[in-house]
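Let me begin by presenting the structure, written as C-alpha cells, before commenting on it.
With one protein chain held back, the other chains of the complex are shown just where they sit.
Note that the chains are named A, B and C in the order they appear, and that numbering of residues resets to 1 at the start of each chain.
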C-alpha cells in the first residue's frame, strides 16, 4: 500500500468508479517521479517555456516603506501565463502524455489554473475542458477568453455556490464519466492522493530555487517564508524545500474576506472543522450538519472552503503557522506593492504581502522574509476597479 | 559635434526650448553608456526585476504546423509588465535618476510603454505622467487602470487622431513646458537624437541574448530574424546584435491594417515618404501637403505613422527588409500560436508571427527563424473579442 | 440478519428480485418523505434508499443534486431525517438504506450516527465517497445491525474480488461510467461485469445508476438480485410535488416488470 495520508489528513475519499484511475495515476507517478528522462523533459519546459528560474527579487521599495525585515519576493508572477500554476500543470500534463491520455479536464477558480491547463494542453496537443463556476466566469472574464483562445472548452458550472468548490465537484463528476481516456489535472495540493503530494512535488521547484537564490544573495536562510493559501499549492511549493530547516518559520495566509467574525471568509484552517470533501480529509468550512459553507474572498483563487491535507498536517504539528488577512488588507497591500516596487500582484498574492506588512515592521533590519509572489494581478484589474468603486462592499 | 543621424535620417528637429535638454541628455548618455557601475545597476534590474534573460523557446508546435524552418521565439512576453518595453524604461529611468531628475513623462499607444514607465517610476520613486490618446485609452482600458494603480497620472490626449502620434505631440509639448526638472522617457527608437540610438542600446540585450542562446541551442546563427515594427524598438533590439552577420536576414513587419490598398494601415516604410515628425527625419505616412495621415492597425502599438530613423536607414541600405501583414493575418496568427504552442502573443507580436507563417513553409527544415515575441496578449483580449464579434470590421 | 438480509432471503425463496427505490429526504419536505416511503413500500418497493441531502453530492447527477439542494433550502437536518425514519418505522418494516456522504457522518460523529441508525431502524449505509481503502475507519465501529453497502463499478476490474469479499446486505453494482441519473447509457460490458460480480460473492447484487425506464428493468433481472431506481423516482416525486398517489402509481408500473 502506498502512503496516502499526512497524519490523519488526505486519503482517497472518492467514488469507487475512479479508484482504479487513482491507483493507475499513483503507479505512474511513482514510476516517473524519479525517472531522469521525465525530469529532464519537465525541466526543459520549466526553463524554456515557463521561463524559470524566476528571480528572487529584493523588494527595496517595500522594505524601505515598512522599515523592518528585508523582504524578498519570489517572482512566480513572471512565469508564462502569470502564476505558479503552470509549474504543476506542465508536470501533470507530461505525466498524462506518458500515460497515453489524450484528453484532460481541470477545475478552475481564478482561472489561472484553467489558463495554465489550456496552455499546456495546446502546447502538447491535448483536448482540454475546464470547469468553472458561473460566478467565477463573471469575475474572471479575461481568463475565460484566454482559455477559449487556447482552444479549451470552458464548462460553466451553475450548481451550489457557482465557484471553485462546485467546479471541482463537477470536474470530479466529469472524470467519473470519462475516466478511461481522461486525465484530471488538479490545480492545487488538494483532492485524493496522490494529487496533494504530486502537485506539491511539481511546485517544490519554487522553494528549491528560492533557497539557493537567498543563500547566494545573503549567505543565510530566511527567518520566515510567507505564502497565501487557497488550496495551498504555492505555499507548499515554497515551504517544501525549507521543511527541514526548523529555524525557518513557515507562514500560510488565508483569506479572511470581510472579516472572520462576519462569516464571509475563506479561512479553512482558522475556522474549519475536519471533514471530507473532494476526496480528502482536511479542514473544511462547514455547518453543524456537515454541509460545506461557501467560502468568500475578494480573490477568486482563495475562496475555497478547504485546504490541502499537508497544510492541515503542518498546522496540527505546528510546523507551519496559519494566519488570515481581510479583503481590505489585501487590496491595501496590492496598492502598496504597486506604489513601492511597481509590481501588481495577484489578489491572492496580495494576501501574503498584507501579512508581511504587519510582520516586517516588528522585525529588525537583519532579518529576512521571503514571500511567494504567486501571480500577477492583471487578471484582477476589473475586480479591483469594482472593489474600489464600492460595488463589492 | 555628436553624430545624430543614421544616413540622412534622424536628427534633432525640435523646438529650441528643448535643445539644451537634448544636449544634456546626450552628454549624460555618452557618459553612462560605458560606465561599469551604471551598466551593473542596469543589469541588476534586468535580471532581478525584469526577469532576464528571457528564454529563446523552440516553438515546436508552430514549427510542426508550418512544416518548414525551425522557429524560435524570443520570449519578451515573459518580462515583468509583459513586453520588451521595460528594458528600455529601466535604462532611461536609471539614467534620469543619475541626472537628478525626479519627474518623468512618457507617451503611450498600446499602454505597454506607459505601464512600463509607471512601473519603473514607482520602483525608483519618481513622479510619472503618461500621455495617451483618448482612443487608445478606450482600447487599452486594462493598461490605463494598471498605470493608475502604479501611481501614474494618465493624461488623456484628445487632439488629432487621439492615438500615439498625438500623445507623442502632447508629451513633447509637456516636456517643453517642464524641461527643467522632467525627463522624457520615449518608448521606441523614435524622437530626436539621442533617443533612437539610446533606446536601441537599452533594447539590444534582446538580440545579444538571442544570439548567444541560439548558438548554444543550434551551434549556428539563424537564417532570419523577424520582428514587428511600430516605432521599431523591439526590432532594433533584436536586430542590433546580428547587424554585422550579413548572412542573417533582418525582417521588420509593419501593420498593413485593413490592407495597404485601403489606405487604412500603418506601413510607414512601405507607403511613407521622407519627412520630419517628432524630432526626427524618417519615413512618414503623410498627404501631399505634408500633413501626417492617421495610421491604422488593430494593434494599438503599431499604429504609428512613422518609423525609427535607424530602420529608415537600414531600409535605404537594404540591410533590412520591411514587409507588412494585415489585421486579419495578425489575428489568425495570434489564434494559431495560441493553439500550437499555448502562447497568447500581443497583437503587435502577432504581426511578426503572421509573416513567419508565410515564410517558414517556404524554407527547409534545417533553416532557422528567430522571432521576437515582443509582448503578451493579455492586454489585447478585449480588442480580439471585439474584432471577432466583427465590431471592428 | 437485518431487514435487508431477510428481504433478500424471502425474495430468493420465491425466485423474485428486489425493487430498490431512492428518495431524497426532505424533498419536498420531511413529512412527505415519510408518506412517500410508506407509499413506495405499499406499491411494492422492497428496499428504500433514503438520501440525506448534502451540499456537495459529487456522485450525483443534476436531478438528485437539485433535490438535495431543495431539501437543504427547506432546512432539513440529520436529526430531522432520523425523525422521519422513526416516523416510517411506526408504520412499516421496509428495509431502509441511507445514501449519505461521508462528511455528513463525520459532522454528526461516527459513533453517534451509527447509534441513531441502530436506534431508529436504519439497515444499511451507502457512502459513495468512502471507498474500500478508507472504509476501515467506519467498519471498525459497526456491528451486524447496520450494513455498510459495497459499491462496485465497471472500472473496478481486478478490485472486484477484494471489494465484495466481505460485502454485507447487497452489492451495489454501478451500471454506467458516470454519476446518478445516467444519460450516458449503460456501460457496454454490463452483462459480463454483472456476471463477474455475481461469480465472486454470495451476497445479493443489485444494479443501479441510470435506470430510468421500465423497459430497462426486465432484461437486467436475470443477472441480478435487485434493481435500483434513483433519479427517475426523485423526478417523479418532484414533478408531482410529492404526491403519494402518483408515486404509488409509478412504482406499481415498475413493479409489474418484476412479476
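Everything below uses one rule, namely that a residue touches a chain if its C-beta (ideal position, glycine included) is under 8 Å from a C-beta of that chain, and two chains touch if they have at least 3 such contacts.
Being a predicted model, the structure only gives us computed values, none of them experimental.
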Left-out chain, listing which of the shown chains it touches: B
Selected residue (touches chain absent from view) among B:173, B:258, B:319 or B:388: B:173
Contacts of chain B with the absent chain, listed as residue ranges: 4, 11-21, 159-160, 165-166, 169, 172-173, 176-180, 273-279, 284, 286, 288-293
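To be clear about the criterion, only the chains that are shown with their structure count from here on.
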Identifier of the chain whose CA centre is least distant from the whole-structure CA centre: A
Computed distance of Cα centres, chain C from chain B, in Å: 66
